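Structure incoming, see below.
Yeah, one chain of the complex is gone here, protein chain that is, but the others are all in their spots.
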Amino acid sequence: MKRIGFLGLGTMGSPMAVNLCKAGYTVYGWNRSDGKTGPLLAAGGRAAASIRAAVRGADVVITMLPDAPQVEEVAYGPEGILANTRPGALLIDMSTIAPQSSVELARNAAAHGIRVLDAPVAGGEAGAVEGILSIMVGGEADDLEEARPVFEALGKTITRCGTHGLGQTVKAANQLVLAINIQACAEAVVFLEKSGVDLEAALDVLSGGLAGSNVLTRKKTNFLNRDYTPSFRMGLHHKDMGIVTDTARAIGAVIPLGGIAAQLMASAMARGDAEIDHSALLHGVELLSGYDRPQE
Amino acid sequence: MKRIGFLGLGTMGSPMAVNLCKAGYTVYGWNRSDGKTGPLLAAGGRAAASIRAAVRGADVVITMLPDAPQVEEVAYGPEGILANTRPGALLIDMSTIAPQSSVELARNAAAHGIRVLDAPVAGGEAGAVEGILSIMVGGEADDLEEARPVFEALGKTITRCGTHGLGQTVKAANQLVLAINIQACAEAVVFLEKSGVDLEAALDVLSGGLAGSNVLTRKKTNFLNRDYTPSFRMGLHHKDMGIVTDTARAIGAVIPLGGIAAQLMASAMARGDAEIDHSALLHGVELLSGYDRPQE
Amino acid sequence: MKRIGFLGLGTMGSPMAVNLCKAGYTVYGWNRSDGKTGPLLAAGGRAAASIRAAVRGADVVITMLPDAPQVEEVAYGPEGILANTRPGALLIDMSTIAPQSSVELARNAAAHGIRVLDAPVAGGEAGAVEGILSIMVGGEADDLEEARPVFEALGKTITRCGTHGLGQTVKAANQLVLAINIQACAEAVVFLEKSGVDLEAALDVLSGGLAGSNVLTRKKTNFLNRDYTPSFRMGLHHKDMGIVTDTARAIGAVIPLGGIAAQLMASAMARGDAEIDHSALLHGVELLSGYDRPQE
Partner (left out) sequence: MKRIGFLGLGTMGSPMAVNLCKAGYTVYGWNRSDGKTGPLLAAGGRAAASIRAAVRGADVVITMLPDAPQVEEVAYGPEGILANTRPGALLIDMSTIAPQSSVELARNAAAHGIRVLDAPVAGGEAGAVEGILSIMVGGEADDLEEARPVFEALGKTITRCGTHGLGQTVKAANQLVLAINIQACAEAVVFLEKSGVDLEAALDVLSGGLAGSNVLTRKKTNFLNRDYTPSFRMGLHHKDMGIVTDTARAIGAVIPLGGIAAQLMASAMARGDAEIDHSALLHGVELLSGYDRPQE
């Protein structure tokens, strides 16, 4: 399993493809828009001019794309992955898409003799660059074992969550909890500041107890400085909340806080915060609270 | 500062009073209901037959009571703390009550020449027994310095949050974030289980990423086993959510998730879950989702 | 039953006192702040210089005040209603206060031999002026019969809701449903306008079906013109939502939409909309949706 077709060389995909080169794989990279192959070429990879060129002869095809429509566009049709990948190959979709879309992809690929794993990741751009992503895998256990060396070039934690789509389910649950935790902190920040508490001291106290969380620790300076330099963009989290609410609806899981958090994230989008960090949910709480933070 | 009157020898107060004895203080303990002084006496403390007897001659008076009405009942009136403590003494209220009640207590005590600190704690019964509570202090900085040796006999982290009431404000923010984090996890648990994911594996994945939290780690077995042996009782958290929503309303901090979390905790109370652990918010999500977990 | 002491000559109380004069009662009016007795005097009523002067010799005492603290201030204490009204008289509190406060008032008054009805009203200033208020009465049925002629001078619909406090309970339920209905319309307005629908035509369609409501009909021009001339001020409805959420909490009634509606009304307050009409909940939805309505 030496040759990999890698489709989607964006913020996440590009460093992932580079790490695969470094691990000794022959990587043929393709991206819809031009000008994304530089890092891959520098790492010894090759640029493919078409999906067909990227996947032909590949043992493994990896997709890292924004959402299900993009995955479906590269997977299906006469120029797509399924029509041009050799039977017996393994298609690993590392995009974050709806569980149901992953299930359908696996079913459609099976008709071509292609096995599929859904393998969305957590860890952000930094995790992609450093090769320490957390990878949530849905699909056959044997296929995961076959793919393990590939995954180990990309991430640190590799977890099989169950059958097709369940990697996506765990990713969705992650985004659900994360959105709510951020909003919880945002509500606490305004509550504390409006009361006149020293915010940094207070957040440190909260971090030390049962209310402590990775959001509190890692987003602390974002909250303190209203610094919304994107680590994970609101627009992506908003997309994920669509997956969360659709999936919850489909399976009959009732998520009252998730439902409101999705509305508040939609509000951030409507107010123009798509391109900044998701910690900017704090914006919305300030707005609702008529709160204009005093300048120091 | 050697003599301490300690009012309220319940689950939290009793081990706290014991730790003060161990640290060398002369502790006069009092409790409204009988039969609570055993551990204190065993540690070398003394039982006071009345509030008056507990506080007379004390350098420091500590209250550890369920809520503001109980604090006000022991503080005010001819038999109460303010009327019977020597001017110049320090009253430390370690109960969790509304910030506004703490402000009023400080103002009323000042008229008697008594200084007040609000000093609610986090860390639960285990933290009280081991003397490793997190203590959030509101009041004058000098008074905190004077009380520091007392606090150090009780806790590990001692943080001045600001003026009178702001210790309570930070405690309230803590309970706000905590309730929401628990509910977030509860929603994720049903979302994951209904999808057919292995719950333990999934929670471990979430714990490792930005969605990770102390709730996920410390309440994991509660969620996995539906074990609601109380570490912190729903009824107490419900009381605290009343403080949170009242205070938010008073200061104009808008807390959409907090508002819903408070309703869901009120639902737990209405359904009879007052005496079990607050992680039983999961009960409510199961109920809403018509989810009856398959027996193994 | 000819002599009435009337306490609270505000926007509602003043025209109510006038209507009682017109119905033939001898009305002694009192108001905390000066300059409110003009309409009453013009209608043949008398100005009382103190609570004591207003209630002395009265068969019926009526209070029409902003909230429970004001009612309690005029009711209790040596200068208050209970100490200065003759035993056997009837105290009718027409203020909107918490049911529990009404229950306590009735209990305290009973110790003075004074009977109490809680009788909050709906219908607004127009209803007060025209004497067509809807009156929700809690207390003894016999007392209501005795008071009926008085009520008939003030309102059109007089309903006994049950024992002490239950008039307030029905009023609270009214304010709960009303706040939610307004917010529902506000959400629909932004939904429709952002889609490009002609708003007036759409609201007319909604009014004609099961979604129709008095809010849709009577507030239609407020929504269409963003005209928030106060008919019922946000600040008063916000006060009422505090009663709603406190009472729901006390009785174990879970109100998810009510909880959110209360937060959104608190947001309106925090953003400075206290003095405009409660239909300005639409402001908040526009803000959340980043919606700046195109000028015609």
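Observations on the model:
For reference, chains read A, B and C in written order, and residue numbers begin at 1 within each chain.
Keep this in mind: a residue touches a chain if its C-beta (ideal position, glycine included) is under 8 Å from a C-beta of that chain, and two chains touch if they have at least 3 such contacts.
Everything numeric here is computed off the predicted structure, so don't read it as measured data.
Annotation: of A:G138, A:P256 or A:G290, A:P256 touches the absent chain (contact as defined above). The hidden chain makes contact, of the residues C:A53, C:A83, C:L257 or C:A274, with C:L257.
Within the full complex, the residue among C:G29, C:G45, C:P99 or C:G242 touching the omitted chain is C:P99. Within chain C, the residues in touch with the undisplayed chain are 99, 122-124, 134, 136, 157, 159-163, 165-166, 169-170, 172-178, 180-181, 183-185, 187-188, 190-192, 194-198, 201-202, 204-206, 208-216, 218, 232, 244, 247-248, 251-258, 260-261, 264, 285, 288-291.
Touching residues on chain B toward the chain that is not drawn are 256, 260, 263-264, 267, 270-272, 284, 287-291.
By the touch definition given at the top, chain A reaches the unshown chain through residues 242, 245, 248-249, 252-256, 259-260, 262-264, 266-267, 269-270.
One rule holds for everything that comes next: only the chains that are shown with their structure count from here on.
Mostly identical positions are employed by chain A and chain B in their mutual contact, as over half of the interface residue numbers are shared between these two copies. Residues of chain C in contact with at least two other chains: 256, 260, 263-264, 267, 270.
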